[in-house]
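Missing here is one protein chain; the remaining ones are kept as they sit in the complex.
Up next is chain A:
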Amino acid sequence: MKVSVDEDRCCGAGSCVLAAPDVFDQRDEDGVVVLLAPEPAGHLHGAVREAADVCPAAAITLSGTA
């Protein structure tokens, strides 16, 4: 699984960080999402899928099936 984020869309809600703290963080200065793990390990995939779905700005895109 590959994760990408669109910084322009991000509204700083932090829902992704709540859902998958090992994969997402936020910048201190403006709250924009920081991608910690562009190719997260398998045991994190469920949490990453949830993060992408709950992001209120649709700023997270996943590709690849595994």
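The rule is short, and it goes like this: contacts are C-beta pairs under 8 Å (C-beta built on N, C-alpha and C of every residue); 3 or more make two chains touch, one makes a residue touch a chain; residues count from 1.
As a working rule, contacts and distances are computed from a predicted model.
Hidden chain, UniProt protein name from the list "Maltose ABC transporter permease", "NAD(P)/FAD-dependent oxidoreductase", "Adenosine 5'-phosphosulfate reductase" or "Winged helix DNA-binding protein": "NAD(P)/FAD-dependent oxidoreductase". Touch with the hidden chain on the side of chain A covers residues 11-15, 17-18, 26-28, 30-31, 46, 49-50, 53-58, 61.
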